[in-house]
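Excerpt of the complex: some chains, original placement.
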Amino acid sequence: MEKIPPPWTLGDLAALFGGDLHGPASFTVQRPAPSGSDDPTGIGFAKNDKYLATAEASNIGALFLAPGLSSKKPSIVVKNPQACFGALLSFSHRPLPLASGIHPTAVIDETASVDPSAFVGAFSVVERGARILAKARVFAHCYVGEGCVLGEGATLFPHAVLYQDVHIGARSIVHSGAILGADGFGYVWDGKQRVKVHQIGSVEVGEDVEIGALTAVDRATAGATVLEDGVKLDNFVQVAHNVRIGEHTVIAAFGGISGSSRLGARNTLAGKVDIVDHVSTADDVTLGGRTAVATNIKEPGVYLGAPAQPALEASKSLIIATKLPELLARIRKLEKEIEGLKK
Amino acid sequence: MEKIPPPWTLGDLAALFGGDLHGPASFTVQRPAPSGSDDPTGIGFAKNDKYLATAEASNIGALFLAPGLSSKKPSIVVKNPQACFGALLSFSHRPLPLASGIHPTAVIDETASVDPSAFVGAFSVVERGARILAKARVFAHCYVGEGCVLGEGATLFPHAVLYQDVHIGARSIVHSGAILGADGFGYVWDGKQRVKVHQIGSVEVGEDVEIGALTAVDRATAGATVLEDGVKLDNFVQVAHNVRIGEHTVIAAFGGISGSSRLGARNTLAGKVDIVDHVSTADDVTLGGRTAVATNIKEPGVYLGAPAQPALEASKSLIIATKLPELLARIRKLEKEIEGLKK
């Protein structure tokens, strides 16, 4: 879809998205805005009655509505109001500024290569033998270590750090403060102290991956730590050495994936999930918030709890766990009654 | 209170804080020090018998004591010994050095403005249209993105990163490695892959806010992610897109506030608390360590557990949860007795 910059008239938006206009075609909106915001020149969306109530109680200017909903505000009824809203987000998106070419302050090793169509920002360092491919963008203060490769159209936001031998696929995005390729956490106790196990492996990041701010992906002890195509990591995710994460898997904040574990494709991990070391999950597994996986999960499905169980079972246990005083009282009552009966 | 630099005599301190001196007025101390430290030129404090016992067992030189306590060490009895100790901390505080003006290595976009009374450290980058207001301090290696505003007297410690459209209120402090304004975590599955939902909103930080090291505050999808005045975030806090945190709320390390949730004013969140998305809390709510909030909390009070319950109920459940083998044994015994009675 062609990107049409703001402002937009409702008439234009109704035509663009093929929706039914309720209100003046000339009504003009400046930006997509949350449905509950007091922004009279914003347009929000309501996909159900709950969203609609929030919107009606606010001063938002106009709305995309799902079929069957109606508002006293100017509105456009469309099949998928959230998708129309997403399109306006995309039209309004303004990338962080970055001048083309190599900033004069950047330090590029003479054996590194930077494609003429790539961007390297102020104070970035590109080490020995690293390669920055076409249209890749390296913002300010990045460190691109020896032998790293940044794929076509990939992005390192300010303060991203790649140690050695980190390979980033095309169009992948690494947010600020993410650290890729630091040493895996391995020591051997020799009777007196811990001796470091040297970590010589790499990090392999596929295409269309996004890595959140302040997320860490450690290099492998030997071999590679792998994020397959389409993986999305939130902020504060820990991916330990030799982990492999299957394609299109998503991990929310504070997820901890321990050494040598493997997640299948299209897994969804809610916040603060833990995977112990050397276990695996099947494809299409969903793990609820704070789930702890300690043994292999071999079947697709939704799991929850610590240790992980099928979600239905786990949620029963979790609910009862909040009612333990009642359970105890019932046991006490039974004990008294038994005593009574025994007399 | 006027800042009086060390060293101090006990006579001076007794006069300054209006306390009762027990010991030589000429006894000189160099610094405030923990009560249990072996620092004969340090002065600590004891607000109760427990602190006093720790202090007496150490070589600390002198003490501020609460009324009713006495020590064999030189001491000053005052109403609030901790506050006197805090005043000495303040007198001893030595800010990180930062030369006035703009460091010659800093890269400031020509459309950005830096107040003549502000400081910008080595290797910092200030992008298009950003504004650094009076007496604001930007330490080394910071990134101040397009359209950001750093309020009067606000501070960015080394390696703070602001993406676009991050507005920091007066006197607020952002510690090293904090990332404000990175993209919120939003995708739509199109049947084959996750498509990024563009994040075009801002981050609005009030006045007198403090943001810990390595904490992340994501920009809003549309609209703003908001930290109101006086909010204090510890290290490793995750604030997702479109969250609003009420004034004077405090969040300890590893707190995770999911998308579009709203915390009331004067909330206190202990370590590793989670708030799921789209929920809210009332004002004056306290959440114990590891509490998980999954539904709105409408009443002030203390809550605990996962899911959150009033703390008294929750702590009963948590205690019983550590005694489940005993519960099981009692059930087994009951079962046997019933079998006996049925015969």
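In this document, chain identifiers A and B correspond to the written order of the chains, with residue numbering beginning at 1 in each.
By definition in this document, a residue touches a chain if its C-beta (ideal position, glycine included) is under 8 Å from a C-beta of that chain, and two chains touch if they have at least 3 such contacts.
Being a predicted model, the structure only gives us computed values, none of them experimental.
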item	value
Copy number across the full structure, from 2 displayed chains	3
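To be clear about the criterion, only the chains that are shown with their structure count from here on.
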item	value
Contact footprint of subunit A on subunit B as seen in their complex	105, 107, 109, 123, 125, 127-128, 141, 143, 145-146, 159, 161, 163-164, 177, 179, 182-183, 185, 187-188, 193-194, 196-200, 214, 216, 218, 220-223, 236, 238, 240, 242, 254, 256, 258, 260, 272, 274, 276, 292, 305-307, 309, 313-314, 316-317, 320-321, 327, 330-331, 334, 337-338, 341
Residues on subunit A engaged by subunit B in the complex (per definition of touch)	31-34, 37, 39, 42, 82-83, 85-86, 89-90, 92-94, 96-97, 103, 105, 121-123, 139-141, 157-159, 175-177, 208, 210, 212-214, 230, 232, 234-236, 248, 250, 252-254, 271-272, 289-290, 318, 321-325, 327-328, 331, 334-335, 338, 341-342
